[in-house]
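Below is one structure; the comments refer to it alone.
Only one protein chain is missing; all other protein chains are in place.
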Amino acid sequence: MTVRFAILGAGRIGQVHARAVTSNPDARLVAMAEPFAEAAEKMRARYGCEIREIDEIAGSDDVDAVVICTPTDTHADLIEQFAKAGKAVFCEKPVDLSVPRVREALATVEAEGGTLMVGFNRRFDPDFAALKAAIDAGRIGEVEMISITSRDPGAPPASYIKVSGGIFRDMTIHDFDVARWLLGEEVETVQASASVLTDPEIGKLGDFDSVNVILTTASGKQCTISNSRRATYGYDQRIEVLGSKGMVQARNTAEANIVVAGAEGFAEPPLLNFFMTRYTEAYAAEIAAFIAAVSEGAPTPTTGLDGLRALELAEAALQSARSGQAVRLGASAAAA
Amino acid sequence: MTVRFAILGAGRIGQVHARAVTSNPDARLVAMAEPFAEAAEKMRARYGCEIREIDEIAGSDDVDAVVICTPTDTHADLIEQFAKAGKAVFCEKPVDLSVPRVREALATVEAEGGTLMVGFNRRFDPDFAALKAAIDAGRIGEVEMISITSRDPGAPPASYIKVSGGIFRDMTIHDFDVARWLLGEEVETVQASASVLTDPEIGKLGDFDSVNVILTTASGKQCTISNSRRATYGYDQRIEVLGSKGMVQARNTAEANIVVAGAEGFAEPPLLNFFMTRYTEAYAAEIAAFIAAVSEGAPTPTTGLDGLRALELAEAALQSARSGQAVRLGASAAAA
Amino acid sequence: MTVRFAILGAGRIGQVHARAVTSNPDARLVAMAEPFAEAAEKMRARYGCEIREIDEIAGSDDVDAVVICTPTDTHADLIEQFAKAGKAVFCEKPVDLSVPRVREALATVEAEGGTLMVGFNRRFDPDFAALKAAIDAGRIGEVEMISITSRDPGAPPASYIKVSGGIFRDMTIHDFDVARWLLGEEVETVQASASVLTDPEIGKLGDFDSVNVILTTASGKQCTISNSRRATYGYDQRIEVLGSKGMVQARNTAEANIVVAGAEGFAEPPLLNFFMTRYTEAYAAEIAAFIAAVSEGAPTPTTGLDGLRALELAEAALQSARSGQAVRLGASAAAA
Partner (left out) sequence: MTVRFAILGAGRIGQVHARAVTSNPDARLVAMAEPFAEAAEKMRARYGCEIREIDEIAGSDDVDAVVICTPTDTHADLIEQFAKAGKAVFCEKPVDLSVPRVREALATVEAEGGTLMVGFNRRFDPDFAALKAAIDAGRIGEVEMISITSRDPGAPPASYIKVSGGIFRDMTIHDFDVARWLLGEEVETVQASASVLTDPEIGKLGDFDSVNVILTTASGKQCTISNSRRATYGYDQRIEVLGSKGMVQARNTAEANIVVAGAEGFAEPPLLNFFMTRYTEAYAAEIAAFIAAVSEGAPTPTTGLDGLRALELAEAALQSARSGQAVRLGASAAAA
């Protein structure tokens, strides 16, 4: 079965998904919705899809699934609208910045028997997937300690930071999802430290740019996450997992696999610098997994609940960074 | 301008080029020629192109360029036919196994004012291109000594070896081209040693499976090439260039960028094992370069002469391996 | 000037220091004190030194300096005895397991105008020293975030754990010192999580085997420390420092610098497995620095205060792991 797609939003990430959909032999891009005429026209010319209004798409018989790439504050409404319209929904993270609103949207999806996949692209990165496969194959025994290093090449503009929900909800949220994916059990307590070290403007906006987090599960497994909004050497994305029998690391990807030697020593190129270049294959694999789930009527590999759990961890980390206390994930959270 | 393509031959390499052509926004795949009906039908279904006879393609007004992916013994004839038909020609290496036949075909292309690019895909590999860029940027000074290591995961079947022209014309030919590309001056003498170490059957076919070559230029620059038809750990493709100010290396590509540690030590996955996976990006970049040259009427980055020179080196190496003497590239070769 | 030494204690670490002293051209090993006759005799045979009682050494005119390698609970007393005897003192960490007792001993040393160096060997490791030199040379700009990974190949015996003061005072104490050395400012708050994951027996002794710590300074710099008592792949000792302009990492040392490739991929040997092999050069450099300071009457590179500060951090980490609260280093500590 070919899954017929509409993409909502023709911004940077909308284009990434358009490329992924159109190069997948099991999918077809039918329509786009985009308020800016110029961006819309560009997409039509490039991918040969139609431009439609959002409400029109919700009522289109020739659309099976939508990819939501609009601003965060529209996600929950759109999820609900398209779940009710009977379309399978792929939504970029986060579902919403408010935990209660996320719960509400998830309840609607559940009531409608809908399909919702949340875009945690890292699970689909080939190297991270190989790391997970090594763990699942028992090569390191029982997982005990995880270290996630995630540093952006540079901070986003102030305009973005203002509406981002802060570093924990915007950036660390990916690492929270990776932590849950790899720990194999839910997090019980969160400890965090947060500072402003790279740019005082970020502090004026009430946000942080440098954070460390320790997550601990009921059985005592621990995961540390280290984030910075600045890494001069590129987009630093590493995972290390220590187990009872060994360790596995997923390493960074450089711009080119060469080394130049001279009197100063050995020089290798910086890391791939941009999330879209770094995660090209991950985005394609993520959409492929969504397409496979939709055509087979199978569960999606990430769900709305994953989005909720990651957001809860982000809130707990923010609270811990402010109070200095370990924050215990609530009973209500556990029951969600 | 969109370049309109036909591909001759729907085998393994024909499919690689079909993928490269169809995913390039400046090209369109109009037609295929393929004697086996099933393979032809598969290509039509996958890429939506027409199936035509070769002669029909030569006369087609809606075809600007052809990619020759047929067996080696048809290359020279097809190059001549399509040069006369006024089509730009991209031909897989080698042009022919006979140096005089190659010269003849090149003369025809020249007489017709035609365009001929020979498929030396390695020049377009991103890592090898980065190595070349580092040299061109002066980072290692003057090139002095080159080492090329090129080992196949395993030998091809006897049926292929029989018609391959032998390891120097079939496998080392790529390395000869890389050597010429990087040395920056023509080779003057060739010394070679050749053995059968991996499989006596290869020896029975009159071929070798393990060879080392030293190329020396007039100014004394040297390049070694080391080939084996067997590398249990994957497709081993490395280049190292020593210059007056330093050295540059292009390294191998592993299946995944992870490392697993345990009581036995540290383990990394084997190398990408197949030339099509290893050189996916190179094939796409190679076709993109051909498309750019054709649409701009510019010279192609590799030419028929490159094909000829590499073949001459292959013949010299074979002669040296047999005689034990350094073979000096002839005056006629230099004048070609 | 040749510094004349006595070593107190002929155990494992006493032998390490005996080797360092005897192979240093500016030092001479005059005497040893060791209650076990056999061990004492071995040292005399190997190094040609005399065997004396501790009190005898304190009164020996031919001894300028002592190295204290006796059990921890004797350190403070011996420091005081030898400071009063006018000998320069090098003492293995920790000075004592009790902060008040450490302060007392330090006060005595100060009153006597004595010299006390505490054995934090890692500062003298060539790779860690090169990392520090890169920071001091401004290569990464201002230090912002540090990650220290320190994992033992295996846990010590229960008998040792019982008297060790627990993982924070016994193992993490080295990392606390490294953190202080690299942060360039004192730690303000400590957050820690601690579990028993490798062996329930360790839990029965009231200790932990798996801990993560976040240290934060007044200006917001952060350092994480990750410890485990089990690393099947060897003695894992890494430091990574992120700065405003870049990052520096000191990497592990393998048993041999070789790689073996095969069908399973690439295999490298495990890490050096034992602290004495891993830190051979560090121990020699540490004693050389002590000798240089003593002969020149200069300050030692590590001091009793370094020992005190590291111990205070250990106590704070233990308290945080138990309470879940960030522990703020006290005013009294800052004033010490």
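To keep things simple, chains are lettered A, B and C as they appear, and every chain counts its residues starting from 1.
The working rule: a contact is a pair of C-beta atoms (placed from the backbone, for glycine too) under 8 Å apart; a residue touches a chain by one contact, two chains touch by 3 or more.
These figures come from a predicted structure and were not determined experimentally.
Student: In the complete assembly, which of C:86, C:262 or C:299 touches the absent chain?
Tutor: If we include the chain that is not displayed, C:262 is the one touching it.
Student: Of B:2, B:23 or B:195, which sits in contact with the chain we cannot see?
Tutor: B:195
Student: What is the set of chain A residues that contact the non-displayed chain in the whole complex?
Tutor: Counting over the whole complex, chain A touches the hidden chain at residues 232-233, 254-255, 261-270.
Student: Of the residues in chain B, which ones touch the absent chain?
Tutor: Against the left-out chain, chain B lists 144-145, 147, 149, 151, 189, 191-193, 195-198, 210-212, 214, 216, 219-222, 224, 226, 228, 230-233, 236, 242, 244-247, 324-326.
Student: If the hidden chain were put back, which residues of chain C would touch it?
Tutor: Contacting residues on chain C, toward the hidden partner: 23, 25, 46, 126-127, 130-131, 134, 139-140, 245-253, 255-263, 269.
The definition used in the following text is that only the chains that are shown with their structure count from here on.
Student: Could you please state the distance in Å, as a whole number, between where the Cα atoms of chain A are centred and where those of chain B are centred?
Tutor: 40
Student: When the centre of a chain is set as the mean of its C-alpha atoms, what distance in Å lies between chain B and chain C?
Tutor: 58
Student: Hey, what residues on chain C touch two or more of the other chains?
Tutor: 231-233
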